[in-house]
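One chain of protein is taken out of this complex; the other chains stay put.
Order of writing sets the labels: A, B and C. Residues in every chain begin at 1.
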Amino acid sequence: MALRARRTLVMIEALQLLISGVSTGAIYALAAIGFVLLWQTTGTINFAQGEFVMLPSIIMLAFVLHGGLPLWVAFAVTLVVSGLLLGVAFKVLVVQPMIRHGVLPLVIATIALGIFMREGAKEFFSNEAQPFPMPVPYVVLELGGVTVTSHHLFCLAVAVVLVLALQWFLGGTRTGRSMQAVAQNAQAAEILGIDVKRMVMLTFLVNAALVTVAAILVTPVYLAKWDNGEAIGLTAFIAAIVGGFNQVRGAVLGGVLVGVLENFSAYYISTEYRTAFPLILLILVIMFRPYGLLGRPEERTV
Amino acid sequence: MSAPLLEVRGLSKSFRGIRAVSNVHFEVAKGEVLGLIGPNGSGKSTLFNCVLGQLRPDAGEVRLNGQDVTGLDPTALSRRGIGRTFQLLQVFPALSVRDNLVLAGQEHRGTMLGRLFMSPDAGQRARADELLDLFRLARLADEPAGSLSYGQQKLLDIAMAFMAEPELVLLDEPAGGVNPTMLGDVESLLRRLNEELGATFVVIEHNMSFVMGLSHRVMVLAQGQVLATGSPDEIRADQRVIEAYLGD
Amino acid sequence: MSKTRLGVALAAAVGLWSAVAGAQDTVKFASIIELSGNGAAIGTNWRDAVDMAVEEINAAGGILGKKIEIEHLDTQSNPGTSRAVLQKALDGDPYVVLGPIFSSSTRVNMALTERAGVPQIVGSEAASITQQGHPTIFRTSFGQEMGMPKLVNYLKNEIKAKKVALIWTNDEWGKGGRNTAKDLMAKAGIEVVADVSTEVQQVDFSAEVLKVVKAGADAIFAYCLEEESARFLNELRKQGYNGPLVGETTLISQKVIDLAGANANGARGHVGLTIDAPVDLLQEFGRKFEARTGRKSDHNGIKGYIAVYLAKEATERMGKFDRDGFAKALRGAVVTTKDEPGVLMDLRIDETGDVDRESFLVEVVDGKQQVVKVLPPVGDWKK
Partner (left out) sequence: MGTMRWIAGGIFLALLVLLPRELKPYGIFLMSNWVLFCVVAMGLNLTLGYAGQISIAQAGFLGVGAYTTAILTTRFGWDFWLTLPVATGLSFLLGLIVGFPALRVQHHYLAFVTLGFNILIYLVFRNEDWLTGGAFGIFDIPRPGFLGVDMRDPLSFYYLCLVFAALMFAAAWWIVRSPWGRAFAALRENPVRAASLGVDIRTYTLLAFAIGSAFAGLTGAFYASLLEFIDPYPFALEYSLSFLLMVISGGSATLIGPIVGAGMVLLLPEWLRFAKDYYLLIYALLVMVLMAFCPEGMVGLWRRMVAAIGRRRARAPTERPT
C-alpha cells in the first residue's frame, strides 16, 4: 500500500516536470523553427536568435509601459516592428551583404549583432529585469496533485496551433511549397519560375513572427531583460540540431525534448549540471545521427 | 602470362535496391591502357569508386599485384600505388602548382612525425620539377593553381596522379571539358607516359576517338554489367555496343 | 626624438596612456565597479550613489578643502577585467579605491591595492575577503560571516526549524553564502534536507522548486540573486508552497517585489541596509536618490554612498591625506551619525575591516517591505 502511494507520488512528480518541460520546450521550439527556416533558405546560422526573442519582448513592454497600449495591441504593433527590424532590415543589411562571403563571416556578424541588440536594449530601455504581463488571465489549476497554470496551457495551445498552421502553410499552399522548394534547392526553384527573392524574404518575415510569439510566451515567466537572449538562443540551437536541422517537425521535437530533458535531469540527477545534459544529447545526436532525430540525411557531395 | 596488375572479381554495388554495378570481372596487365566506356548511368564511375575505396562494394574482390585490397580506404590504396583523377577537376586552387605536386608525393615516403621536421619540399622538388617539365607547366610552377586555365589545371590534375610513381592510374574523363587543341596534348602526353615510362592506365572517357586512340583494350559497361571487351577495332564493330549507345 | 618621447608618443597613440595626476586642489577616488555584464544593475546603483555623495561633499567644500575627483571604471562583471582596470586606476595614483561589488572580482584585485598600499572600500560580502589579512580593506555592508549567523539564529530560535531546504544561485556569491549557511546550520543542529543550485539566466524553475518543496522542510532558505529570486518565488507560489521562507536582502528587495508581485508576500529576509528601514537618514537618502535618478536605490547604492563618507571621516580624523594612517584611523573605530551623518547609521569597523551595526528582519506584506524586528549589532559597543 505504501509502495503504491509512493509510486503515485513519483508519477505525479514526473508529470509535473513533464508539463512544465513541454510548455517551456514549446517556446524553445518556436525559436528553433525560425532558426531552421533561416538555415534552410539562406544558410544563415543566426547566432543572434536568442536576442531576436529578447528584443520583441522589450519593444512590446515599451509599448505597454510608455505607450499605454493594452498587451494585445502592443503585440500586434510589435509584430509589424519585428517584421521590419528582424525580418527586412536583418535580411537587407546583415545577411544579404555577407552571405556571399561564406558562413564564417556571417556567423561573426550575427554574434556582433547579438551584442549590438543586447547593449542597445540595455542602454535605451533598462539594465534591470522588468515584469511582463500575462497574455491570458493567470489561473492555477490543480489536477490530481499536478499544478498547471493557464499560461502553460496557453503556451502549448499557441505552439501547437502555430506549428500546425506552419505545416499546413508549407505543405498545403502554393506559396508554402514554393518556400520549401527554395529551401531545398534555390537554383532548381529559380528554374521552375519561383520568385526566390520573395520566398527568402518571406522566410525572414516568418522567423520574425515566430520569435515575436515566442517572446510573448516566454517573457511573462522569464521576465524582460536585455541579456535574456543568451540562454534562449543556445537552447534553440540545441533544439534545432537535436530534432533535425532540415525539418520543422524536428525542431518542434527538439525543443520539447530539450525542455523536458532539462527538467528531468535537474530533478533526478544534478541541478549543477542541468545545462550539460542537453549538450551531451546534442553531441551524441551529432555523432550518431548528424541529420537529427527526425531529419533526412543531406545529399552527399563527393 | 604473369599475374595481372589489377584484378577485379565479381564486383557488385547497389543503391537502395538498384544495382549500379553487377558482377563485374576484369583485369589490367602491367603496361596496358584499358579504356572504360558506356552510356551515362552505366555504372562506370560507381565501378571506379568501388575499386578506389570511395564506396564499399557489396560483393566481389579487388586484387592489386595478387594482394586483396578490397575495401581499403583511398589513402591506403594511394599508398599502395594507385593514382587517380576525378571526373570533376580537383586541384587545390590556393596552393601553387608546384605545391600541388609536392603534396601529391609527400605522403608516400617517411613517417608522419618525420614530415614535420623535413625540409618544406619534403624531398619532392626534383620529382615535381621533372613532371612540370613533362607536362609543360614549368613556367607556372609558382602560380596558384586556381589561376591556371582549365586545360592547364586538367594537366596538373593528371600530373598529380603520377607524382608518387604509381603502378596504376585510373583517370576519370581526362578529356572532359578540354578544348580540341589541348586535347591532342593530353593524348600524346598519356601515350608517352605509357610507351616511354611504362605507365598503366584505366581511362573512363566519353570522347570515343580519344579513348579508342589511346587504349590497347576497351571494356564496355551497360546497366552495370560488362557488355563487351576487346581491341578498339573489335569494339567499334560490335553491334551490341552500338545498340547499347543508341538503344535507350 | 629621444627614446622616452618616442615611447610616450606611441603610447598615447595606442591609447594606453593613463591620465596624469590631477591638479593640486583635488583628491582622486577610483571606483572599480560593475557597469556592464550581469552585475550592471547593481553597479549602476553604486555608481549613482557614489556620485551623489561626491557632489554633496564637494558642494560642502570637499575633504579638508580638497574637492573629490571620481572616476568609475567598468569591471564588465568579470574578475579578470576588474583586476586590469584596477591596475589602470592604480597607475593614476588614487587616494582610495571604492568597489567592486562582485566578490570574485574583489578577491582577484585586492592583492593589487595591498601591494600598492591603497585603501580599498568594497561592496562585496564574501566572508573570505576580510580574512586574508589585507591591512587596508574595508566594507560598508555585512559580510556573509556577519549576516549569516543572524539569519541562522532566526531560523533556529524564532521559526524553530529543524529541517531546512536550501536553494542558491550557482556563482561564487551564492555558493559562498550556501557554504557559510550550511556550516552554521550544522553547528545549530539544523538538518539541511535539500541543497539545490540554480543557474543565472535559468528559464524554468519547476524542477528546482519541486525538489525544495518535496523535501519536507520546516522552512526554505533562499540565497539567489534578485531576478532568480523573483522567478523562484513565482514558481514556488505556483506549486502552492506557503510555509516559512527566509533569505537575505536579495529575496525581499524592492526589485524582487516589483518582479514577483504578490508572490513575494510572506517572504522574510535579513537586511543590512534598506531605504525602508525605520531610520530617518536612510529614508532621506532613499528620497534624494530617487529624486536624482528616478529609481529606488537598493542596498548597493547605500553601500557606495557610505563608502565615500567613510573615506571622508577617516581623512578628517587624521587631519591629512595619509594612506598609511587610513587603516589606523578606522580599524576598531566607532563612527556615529553625529560624527558623520553620511554613514547613515552608527557603525563600528572591526580589526579586519568588517562593519558591524544594527540590522533588520523584513517581511514582505502586501507588496511592501515591513520591518518585523530590529536585530542588534553582533558586538556590544553600542552602549
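What to note about this one:
Just so we're on the same page, a residue touches a chain if its C-beta (ideal position, glycine included) is under 8 Å from a C-beta of that chain, and two chains touch if they have at least 3 such contacts.
Bear in mind that the values here come from a model prediction, so they are computed numbers and not experimental data.
Note that the absent chain touches A, B, C when the full complex is taken as a whole.
Among the residues B:L5, B:V28, B:L52 or B:L168, only B:L52 touches the chain that is left out of the figure. The residue from C:E56, C:E158, C:E172 or C:D218 that touches the chain not shown here is C:E172.
Among B:L6, B:V69 or B:A104, only B:A104 touches the chain that is left out of the view. By the touch definition given at the top, subunit A reaches the unshown chain through residues 39, 45, 47, 94, 97-98, 101-109, 111-113, 115-116, 119-120, 123, 234, 237-238, 241, 245, 272-273, 275-276, 279-280, 282-283, 286-287, 290, 302. One chain is missing from the display, and on subunit C it is touched by residues 3-4, 6-8, 10-11, 14-18, 35-36, 78-80, 83-85, 87-88, 90-91, 104, 107-108, 111, 128, 170-172, 175-176.
For subunit B, the residues touching the chain absent from view are 52, 54, 73-75, 78-79, 83-84, 86, 90-95, 99, 102-104, 106-108, 112, 115-118, 120, 122, 160, 163-164.
The definition used in the following text is that only the chains that are shown with their structure count from here on.
Among the remaining chains, B is positioned farthest from subunit A, on the basis of C-alpha centroids. Overall, the chain located most centrally, as judged by its C-alpha mean against the mean of all protein C-alpha atoms, is A.
Mean C-alpha position of subunit A lies 37 Å from that of subunit C. Inter-chain spacing, taken between the CA centroids of subunit A and subunit B, is 50 Å. Centre-to-centre separation of subunit B and subunit C, using mean CA positions: 75 Å.
For subunit C, no residue reaches two or more other chains under the stated contact definition.
Touching of two or more other chains is recorded for no residue of subunit A. Every residue of subunit A that touches subunit C in the complex is listed here, in rising order: 13, 16-17, 20-21, 24, 119, 122, 127-131, 140, 142, 147, 149, 218, 221-223, 225, 227-228, 230-232, 235, 259, 262-264, 266-267, 271-272, 274-275. Per the touch definition, subunit C reaches subunit A in the complex via residues 36, 38, 40-41, 44, 170, 196-199, 201-204, 206-208, 210-211, 214, 226-227, 230-231, 234, 238-240, 255, 258-261.
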